[in-house]
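All remarks here apply to the structure that follows.
Here the complex is missing a single protein chain, while all its other protein chains stay put.
Moving on to chain A:
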Amino acid sequence: MKGMLQIFQQAVPAKGLSSRNNFVPREETLLEIAADGQVRGFCGHVDLGTGIATSLAQIMAEELDAEPAQVQMVLGHTDQTPDQGATIASESIQVTARPLRRAAAQARLILLQRAAELTKLRVDELDIRNGRISTADGSVDLGFSDLVSGLSVRCELDAKTPVKPVSRYRLVGQDLPRVDIPDKVTGRAVYVHDVRVPDMVHGRVIRPPYGGYDHGPFVGRTLLSVDRQSVAGMPGLLDIVVLGDFVGVVAEREEQAAAIAAALHLTWAPVALPNLSDPLEALKANPYTERVVLDRGDAQAALPELSQRLDREYFWPYQMHGSIGPSCSVAHWQEGKLKVWSGTQNPHMLQADLALLMGLEPTCVSVIRHEAAGCYGRNCADDVGGDAALLSRAVGRPVRVQLSREQEHVWEPKGAAQLVSIRGGLDEAGQPLAYDLHTSYPSNVSPLLALVLTGAVPAAVPQVAQMGDRTSVPPYAYQNARITVRDMPPMARASWFRGVSALPNSFAHDSYIDELAAAAGVDPLEYRLRYLPDERAATLLKATAAKADWQPRVTLPQPDARARVLAGRGLAYAQYVHGTFPGVPAAWAAWVADVEVDRLTGVVTVTRAVVGQDAGLMINPAGVRHQLHGNVVQSISRALKEQVTFDTEGVESREWGGYPIITFPEVPWIDSVLVNQPEQPPLGAGESTSVPSAAAIANALYAATGVRFRDAPFTPEKVKARLDEALGPLQPPVPTALAALATFGQPASPAAKQRNWKTILRAGGLAGLFAVVGGGLSSLLPWRVAIAPVPPPVPGMFSQSVIDRGAQVAAAGDCAVCHTVPGGIENAGGFGLKTPFGTIYTTNLTPDPETGLGHWSYTAFARAMREGVSRDGHHLYPAFPYTSFARINDTDMQALYAYLMSQQPVRQEVPSSRLTFPYNIRAFMAGWNTLFHSSAPFTPDLARSALWNRGAYLAEGAGHCSGCHTPRNALGAERWRSAYLAGGEAEGWNAPALSNLSVSPLPWSEQDLYAYLRTGFSPNHGPAGGPMAPVVHAMQALPDEDVQAIAHYIASFDTRQPTEPVLARRQAVLAAAATQQALDAGEGARIYNTACAACHEGEGAHLYGARPQLALNSNVWAKTPDNVVNVLLNGAPDPAHGSANTMPAYRDLLSDRQIVEVVSYLRRTMAPGEKPWPNLPERVAALRALAHP
């Protein structure tokens, strides 16, 4: 059965922020009832996780007298919903719900008339309840489907249709569970991130180097060249799209697109960004035009009359939405039409922007809105739609683009920094005589990024958005007041963010009146009430204060300068006024905040927040309370923790470590006071409660400490510094140092005795030395004879058991580690080893006749392995550890040969090595060998066990541990005699000492070494990282007893022992670190706790993976920071341990400054008592400058 009832309205052009020149007259459907009785409501606003899908359905169900479940909301789909502008300023219930309510009322009347027709009764004999039409006597019982079937009604909204009086509400005002939560909690909800379209491929964008700026002469014109060859042949590549400064790549798979985007080499012109390292100074220097929005009395004239003058400045930093999910969109371009699935806040604005970007009529662009990660204003949700559209047009397929965390952090339009200055003060009676406020707010509300990157919209001169005026007029009846808004262009990319300018404006208003009350010696509650003419405001403030049991306070704070914890209470009040000035007031809100300040760390904790709100009629009180909680928690986070930092490359806060937000242990329980005003119109709820937050907290801080904080956020280092200055520093407890490890017994010596130049000197004197170094004069041969080529091996030449044994020798020797390029074919060579003497490229070990070992006889192979001489007679460099391989016995050597010669031949030329003088003269190596090399076979130390000698054979021979872990002399030879395993270098990393010189806080026991080598992770030390990770990978082919033997052997060089049991020592090390961590809350601590601690902190049974406890890691105890910095820069993409998380590379995510902060923190807290690393900033810069080690 067919049938339809629809109510529509004529579209009107959007106003204000949402307006675009794209108005098309059309009929906009508001409500539709289908033949099956399903009601659908259409709203141009979207649900940003605030629950409006539930409340709007509730409102419509109320007017229709339907069940809420009968009403389904369609939100933000441009083809289906009215254009009601951006979903901003808490307007959905207050403004956009109105036509829906009336449409529902009108539909109800139509249904009743239809029922009257069908039943031949009068309308007043019929009633609708819970979606059923009935008579009092029960003779009629019809559903919506009975009425709509066969009906075809489409009528225009009648503005005169009466709506229900509040007294008859049955649904509105009741708690209603959210309609979306059951699907969200099971994974059934389809967020925009989950949209999958047939034939969809994946795109990634690469943003320009002006990170977080969308205006200026460089925008859209900085890209110099694109090296397409740099990604040629990468798997999955479909296209590279370049339009001005817009660059994107498309690939079949998401990770392929990410890899291509990372590898694509682009050249950009240098860009000089404005200096925003000090946003306050930048704000003061930013040009502006003044707009006086209130001029009451004569503030100028009153200023000289004041008996107490208080001139104050309040500063608010740049902050970010910080959506948990980076923005995502899917676009499909097809035959001149564009469909975009989007998480936008502003579907119709986006439609217009996309039409402009693509050169289409707006009617050719459909925006289909899905839920997305919460945003609290304009984030990158729209931008990514433009990105996806451009990429889809290029490849002609649907393209999904999700931004990276870094891109979202850097490019989301920020909540603008703001400066509010107030001149004023008190007369002799303590009355506030003058209030002269200037507020500066730099924003252009952020054009769609693709529009400015492609040059479709010029970006040289930004627009100026007049948004600094929200709640700029104070709620207090100052006799002489002038409010001046300084409208100014953006500095960094900025747009609206929760509370817009109202939160910073209120921070100023309500901090200032608190200062006035203190100066007047009046209780801050009473002082506010004296000057608060709005009765609903006063009622709310009193109710909130009563709930908190506010005690009047007339004396100044008297903090105990010796107490570690100071506590205090503050209050604040505000009404959020949104929209174009004079704006529309939303709900009233009041706060009483209790704070505690830890003097030693400077950490401020909000211990309790009592927050009141008067939002008029509450549609869904549960939803209002929910929004109140959300806003309170988020605004505490903003006031205490949040500020975007900038450096010369733009936004420096590029991941969560650089922009920490509140965590569960920091959240107070919140008492809400919801004033019930059912007869009053519903007002925007939730957001308004964020507005008084910062002032309440700052006022509580003052009450606790006597110090005023007028610049958010109230970070630990800021608070600590100011309190130390005001109250004198408080000494932290002196940490008790860990007892040093004692050594027991004599550490072992290697079995083999390496040749040493001193021996030669003793034997031949200086002349001998000169002779051998001179080479040509000596009897040594600078060029040895070539060994004749042999035919390449044929299959079946070696027995499988010999090959298998050879595979184990190769594993012990980690051949593939150096002879394979990352991602390349095993043992095909070409890996560049960086040495102090230049880069040495490893050779091709596969039996390819032309480029590998194909023509090598066993004799030639064994000579190379033992004497460092290539088949053709030229000398090899000891980066190839023939100095160790000489110990390999014949059986193993033959097996290794058999294994290598049985591999699949791979033709691969490797680059020739380039070394500095004298190493560039290969003949020089003849003399070097005389000095430093002994090709004597391995001889066991008979005083040691068989296990030890097996370990020695493997470690000193094939395993060549000393190649990295023993320091080298000036000529690059290992110092076996004096410093065996005393620590060396490998590929830009420190290879830590394995002897008693180890700095690890726990000794390296045999069990530790075995776990480390076998699994890649020792719970007492940490993971095998850097160049050691591939060594452990390679050793997986080694039998257990050989790994055991190596562990046994190496452990004999570390005879350190704790005085207590190892487990107790381990606990003591971790406890010492925890003590220091608890006293350290600066920026380094925040980066560690936010970016690192999720994997590195704690060892909970419920958490997956090896969890490296950094206090146990020798690298934080080491003399240099190199390994810590290296692993931060480069990450651990392929961990040795079989159940470990990868570690991300922070090279592009943390600045040098941030790395210095977090590395210093690790050193301070995890290695207590150790000296700070010297010249850390220089070292970080130097290690970054090195190519990927």
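Just so we're on the same page, contacts are C-beta pairs under 8 Å (C-beta built on N, C-alpha and C of every residue); 3 or more make two chains touch, one makes a residue touch a chain; residues count from 1.
Operating definition for what follows: contacts and distances are computed from a predicted model.
The protein name that UniProt records for the chain not on display, among "2Fe-2S iron-sulfur cluster binding domain-containing protein", "ABC transporter", "Spore germination protein" or "Glycolate oxidase subunit GlcE", is "2Fe-2S iron-sulfur cluster binding domain-containing protein". Of A:49, A:99, A:362 or A:983, it is A:49 that touches the chain left out of the display. The missing chain, though absent from the display, is touched by one residue of A:244, A:732, A:1082 or A:1144; that residue is A:1144.
Interface note: of A:475, A:630, A:682 or A:793, the residue touching the hidden chain in the full complex is A:630. Within the set A:67, A:125 or A:194, the residue that contacts the chain not displayed is A:194. Among A:395, A:1095 or A:1181, only A:1095 touches the chain that is left out of the view. Chain A residues in contact with the hidden partner, per the touch definition given at the top, are 48-51, 177-178, 180-182, 184-191, 193-194, 196, 202, 235, 253-255, 321-326, 371-374, 376, 402, 404-405, 622, 625-626, 629-634, 637, 655-657, 661-665, 667, 669-672, 823, 1090-1091, 1093-1095, 1097, 1100-1105, 1133-1135, 1138-1144, 1149.
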